[in-house]
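Of the protein chains in this complex, all but one are displayed in their positions.
As written, the chain order gives the labels A and B, with residue 1 at the start of each chain.
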Amino acid sequence: MLEIGLNHYLVLAAIIFCAGVFSMVSKRNAIGVLIGVELVLNAVNINFVAFGKYSGGNTSIDAQVIALFVIVLAAAEAAVAVAICTNYYRNLNTIDIDRGDAVSG
Amino acid sequence: MSWYEQFLVAGTVVPLIGFAFLVFFGHRLGKPLSGWFTVLVMGTSCVLATCVLFSWHGLSPADRAELTAAAVSNQFYWADMGSVPIKIGVKLDSLTVIMFFMVTFIATWIFVFSVGYMAGHSDEIDGQSKYHRFFTYLCMFAFSMLGLVISSNLLFLFIFWELVGLCSYLLIGFYFDKKFASNAAMKAFITNRVGDFGFLFGLMMVFFFLGTLDLDQAAANFRQQYASSTGLFAIGYSIDLFGWQVSGMTLATLMGVGLFCGAMGKSAQFPLHVWLPDAMAGPTPVSALIHAATMVAAGVYLVARIFRLLTPDAQMVVAVIGCITLTMTALIAIVQTDIKKVLAYSTLSQLGYMIFGLGVGAWTAALFHLMTHAFFKAMMFLGSGQVIEGCHHEQEITKMGGLHKKMPVTCWTFFIGVLAIAGTGIPWTGPGIGGFYSKDEILAAALMRTDHWPPEAEHHAKAAPSDEELESGLSYRLASDSPEHGATDTSAGHDSQPKSEQAHGPSELDHAAAHHVDQAALVARATDSEHPTSPLPKWLFWFPIAIAYVTPFYMMRLWWLTFMGKPRDQHVYDHAHESKLMYVPLVALAVGTFFCSYWVFRPLLADAASAATDATMVVAIDGHAHDADHAVGLMLHHDVHRDLVPIVGFAFLIGFGVAWAIYRNGLELATRISSMPGIAFMHRALRERLYIDQVYDFVLVMGCRGFSRLCSVFDAWVVDMVALLCAALVRRIAAFSGWVLDARGVDGVVNGVASLTKYAGNAVRQPQTGRVRNYVLFAAGSAAVVLLLILAGSGAWSAVVGWIGL
Partner (left out) sequence: MGANGETVTVLKPQLKLILAAVIACMAMTAAPRVAMASGGGGLDEGGFVSDVLGGSHPLFEAVGFYLFGGLAAFSAIAICFTKDVVRMAIWLFATLGAVAILYFLLTAYFLGVIQIIVYAGGTLVLLIFGVMLTTKSPSMQFAVSKIGLAAGGVVSLLLFAALMGLVLGTDWQRGEPTGSIPVATLGRDLLTTYLVPFEVISVLLLVVMIGAAYLARQERE
């Protein structure tokens, strides 16, 4: 157990991932959901980097570049999401994401 | 095509064009104009017919025969009926020519009369004028009648026959808003259907046995079959008809009788005569044209045309029917008080004379009577129309009287008609008028058939035909007037014509000089040795003779009560007047009566007779031996007429005298006589038209109704019951299938599918909340489940367990 391997990181990433999913599911605040998304992305990033380190060869570079892209995309996503949230709030006068169910079947 | 045929066809087609024009533009022409248009059309036809008549009259018999033969070759091939070619053609002979002239001439003057007659009649129905319709029908009738006359083919004759029937129906029912008129129209039409059924039956037999519908061809085939004992006359030939073995001879008789049935309907012979008196419901010009002069004569014309297809038995039937009709209707005419009804019954009686004449073989005489009768009866009908119109639509002669002062032209033209129908003439010497020639000639032929028959017996010695010819079994002609003429084999047909003409040369001189008894010009044919024709029963002679006394009586009664004596109804008398438009035709027809009695008609008929009666078996007595140029009307009174004079020569005087004696002072004496015991009974029976209508009503109408009631009961109880049972059964089945199969089964499936879809939709809809969180939940859950399933399948759990176990 002291020897830290790939699996340790993967398990940690799984925990964070599931926490993110739970956050997405259980938060009614749109920002809360967004936070859940950030958690999920982080978990994925951990996985990338861990795989990159423990797989050997040049995968480390690939992994880090992809992780870098993910971070950038996450930032971009966050920017758009926050803009959407403000718009949402302006239109519905609330940030309760459950209120935005106009497309319900 | 000779110009004769062209003129005849043109004269026939012109009224058709007029008809078509009136159909489309009649209502625009309006009230007097469409009438005059019709007169113009008919006048054109009449001019054509006149040209043809006089030109034809000027031809020699040989030329006529040539033209007749040419007309046959000009027939237009129309269609094949089975294997039999049907040809349209003009039957060009003397009979056609004079019939054509008669129809067009009378029709023209009646159309003129109609213009005057209809002017005074209200013709509005539902606010629309029927005026032009009347003339449209008349045009159609003229076309049909002329087509009937010129048809050379029985099929076309039948077609035109039906067309005139239709026109008659339409015109009788012209005032169809009146119940009696529409009923009369129906009665006429239905009664004619009965006759036409027989006609059609006869046509089929002609078609079947003779293999053609052409008049001449049928006669030739008939004759050929008889001569060679083939076909219908093959030895031992018989047909199984509903279990009876019907021999060829009987079939031939039936064929003739069937064809005669058509004539019975159209010419209103007993027992189908009932429609004609009712047909007087039509406008009076119609009565004059159709129901006195032309259409009803079509039956006689038909019999004359099919004369060569008759057998002695069939001829006997014709004679008996004619005799019954002429007797019965003349008696009924005595007691009628409606001016048109009297004329109608008199028409029936005269038609009976014609049919009777054909039956006894007096072909020429019957048709001659047809011609004279057409003229004077049309004239009298028009006179009655004038009277009715003048007297404010009063038809009862009991309310008239003394009208001669108010309408002199009508009165005296009518009187000419009375004289003509009564057969007035100076006995032994002539001259006479109308019936004096035509009717007496029929009677003479009847006398011949009853008392001087068979002629061979008397003339055998004189004529002395070779035994060879007698034994050959062929028909032969006995020219009794000239011993040197001898017997000529008729199978030679037209070829013998010039020879006999030649032979007549010397006999003519003889005739003019010596009034030879045998100049009766009796040509008896077809006295086949195997089928000898026996003399007629006596009553067939004496009934027509008796009626010859009755005819002047009822005509004088009619005339006297109408025009003479004191006015019995002042209102009618005051109102009476006559109009020029209506009495000019009367004068024209009176002139026509004289004309046809003396000139052209009789010789032309005599000319036609030899070919038209060139029969196989039938007995024909005609004036053939009379030269065509000989003064008409003089042919009989020197011989047979002389024999007749004691019997019937003064009939008109006696009839007139009795009528005058009874009705001289009005109706009192007549009423007294009619109420005398014995006579009262007869009087009532005659007034009721011998109860024939009642019998028909009882037997046919009531029978029909009873049968229909029976049918209705059957319908209501049996058919309906079956139907109801079926319906109930079906309803049960339907209910079963509806509730069990349809509602539960089919509907169940359909509804099931529908609700399944609905539930599925609802179920699928539920996750579609529109909430992002839920979508994430589902996505994650699904991913988890999928992953778990994959893992469960790959046995990865052991590794998990192993790792945790570390």
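FYI, contacts are C-beta pairs under 8 Å (C-beta built on N, C-alpha and C of every residue); 3 or more make two chains touch, one makes a residue touch a chain.
Note that the structure is a prediction, hence the values are computed from the model and not measured.
**Student:** Using the touch definition up top, pick the residue from B:653, B:718 or B:788 that touches the left-out chain.
**Tutor:** Considering the complete complex, B:788 is the one touching the chain left out.
**Student:** What chain B residues would touch the chain not displayed?
**Tutor:** Residue positions of chain B that touch the missing chain: 773, 777, 780-781, 783-785, 787-788, 791, 794, 796-797, 799-800, 803-804.
**Student:** If you put the missing chain back, which residues of chain A would it touch?
**Tutor:** 1-4, 6-12, 14-23, 25-32, 34-36, 38-39, 42, 45-46, 49-57, 59-61, 63-65, 67-69, 71-90, 94-96, 98
In the analysis below, only the chains that are shown with their structure count from here on.
**Student:** Roughly how far is chain A from chain B, centre to centre by C-alpha average, rounded to an integer in Å?
**Tutor:** 112
**Student:** Spell out the part of chain B that touches chain A in their complex, as residue ranges.
**Tutor:** Going through chain B, the ones touching chain A are 764-773, 776-777, 780, 803, 806.
**Student:** Touching chain B in the complex: which residues of chain A?
**Tutor:** Listed in rising order, the residues of chain A that touch chain B are 1, 7, 21, 24-28, 33, 97-98, 100-105.
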